[in-house]
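After the structure tokens below, expect a handful of questions from me.
The complex is shown incomplete by one protein chain, all other protein chains being positioned as in the whole.
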Amino acid sequence: MQPAPVTLSSDFGRFYPAAMRGVLLARGIATVQDVTHALPRQNVPQSAFWLRELLPYFPPAVHCIVIDPGVGGDRDVLVMRAGGHALVGPDNGVMRPVARRLTGSGEIEHWRFEHVQPGSATFHGRDVFAPVAAAVATLGIERLEALPTLEPKTDVVDLTLPTPTAIDGGFDAPILAIDGFGNVITGLPGPALEGALGETVWVNGDAVPMRRRYGAVEPGKPVVTIGSHGYVELAVNQQRGDDAFGVAVGDWIRLERTP
Amino acid sequence: MQPAPVTLSSDFGRFYPAAMRGVLLARGIATVQDVTHALPRQNVPQSAFWLRELLPYFPPAVHCIVIDPGVGGDRDVLVMRAGGHALVGPDNGVMRPVARRLTGSGEIEHWRFEHVQPGSATFHGRDVFAPVAAAVATLGIERLEALPTLEPKTDVVDLTLPTPTAIDGGFDAPILAIDGFGNVITGLPGPALEGALGETVWVNGDAVPMRRRYGAVEPGKPVVTIGSHGYVELAVNQQRGDDAFGVAVGDWIRLERTP
Partner (left out) sequence: MQPAPVTLSSDFGRFYPAAMRGVLLARGIATVQDVTHALPRQNVPQSAFWLRELLPYFPPAVHCIVIDPGVGGDRDVLVMRAGGHALVGPDNGVMRPVARRLTGSGEIEHWRFEHVQPGSATFHGRDVFAPVAAAVATLGIERLEALPTLEPKTDVVDLTLPTPTAIDGGFDAPILAIDGFGNVITGLPGPALEGALGETVWVNGDAVPMRRRYGAVEPGKPVVTIGSHGYVELAVNQQRGDDAFGVAVGDWIRLERTP
């Protein structure tokens, strides 16, 4: 039987992903897909956001995820199964939001993988997570329980992305992420403001048109829209929204339908 | 029958390409090749240059191209067939120079793909172009006319890269692109200056040696050469030519064989 495909996600940047890829290929995993190796460095909540938005588009696979500021410490090596996918990575919460998205109303199963500490305590992506992902892919996602030194685990580090607060006439919303174009992704679900499409909303007190697409305002002008993640976004047509609105990830903004 | 391979080119950077890749894999496209996701952001002419220089080296494939400053607006979704390749992307001209290169003296065929506006109007790469590319690849490039909601199109947005002007004793040439090494790629075809190889040319009035390779001058010294795209290039051996010559894409320079 063919091994399951494996995807790789990390904050490793330019060099280290190749070592993980090599380890997987050397263990007979024919299909290794990079998701991204530019996740925000050692930033668990922001990485959790991007993984949740990207991995569900893949067909069932073993997703090997290395955002691991606690590398070499006593955090567990976690194997999860959710919605036909497997997830392998550190037990620090980074995989929980995507697992909930993958499983829908189904169950998430968790195991702890007991490993021998490798020679180096600084690159578990290469020395622990990639080999475990290869073993899961070779066994098959449906049969992963057969992996030696795997034991069911119940006390898992959880992580929930922040959610907005309703206020009189609007919302206080967290900024979850800023993409490469400078679009500012808030945690306010689009339906909450959908009625304002074509009208004006107030962002921290400033009037901004709310439209279905960036190009509905002139280039260089601010716009509030509902982005491809289903959340309210702050943007500037053909320029950077984060600069224009003067915000960063982790900030909260006030969104109102009346001044 | 195996689906045709699909290539991906965009200005999406770090995160969004994975969603497109996932959509293609989930639709059974086994071979998905990244060309680049670092095309100049929302820059149609510069992206058109790089696509023209890169895609013709690939074997026949469905090239999915997303440089789309007008996303969500009324620009058409375009499917082209040229020289055995298919191209899927926005009707903004970005695919025209590469289509002419792929087809040689042959014909370019164009269709408009009528699509339902997806939930989000901001990520057609994931929600429109990747699914259309998957459908074309599954049908086969030679049979793509069978795709539903596809209709022949004649009024296509065209784009032609700027060409040099002959002047007395030389040329005024546009700068088409600057590569990652800082090499300055002009729009002047190499044969126009080939006779000056081994001699001196004047760049905006300054004498510069013209040589076949960068290393024919000392490290740090300027050189005019004929680059790998077949155009006259301004470079500095082992350093950045754009800094030394003080030029940017879109500038015009004067190239002369006598002072």
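The chains carry the letters A and B, assigned in the order they are written, with residues numbered from 1 in each.
The criterion applied here is as follows: a residue touches a chain if its C-beta (ideal position, glycine included) is under 8 Å from a C-beta of that chain, and two chains touch if they have at least 3 such contacts.
Because the structure is a prediction, the values reported are computed rather than measured.
Colleague: Check each of A:A19, A:I108, A:L161 or A:L197 against the chain that is not shown and name the one that touches it.
Modeller: Within the whole complex, the residue contacting the unshown chain is A:A19.
Colleague: For the chain that's not shown, point to the residue among A:E53, A:D91 or A:D127 touching it.
Modeller: A:D127
Colleague: Go through chain B and note every residue touching the omitted chain.
Modeller: Counting only chain B, the missing chain is touched by 5, 33-36, 38, 50, 53-59, 179-181, 183, 212-216, 225-230, 233, 238.
Colleague: If the missing chain were put back, which residues of chain A would it touch?
Modeller: Looking at chain A, the ones touching the missing chain are residues 12-19, 21-23, 25-26, 41-42, 69-73, 119-123, 126-127.
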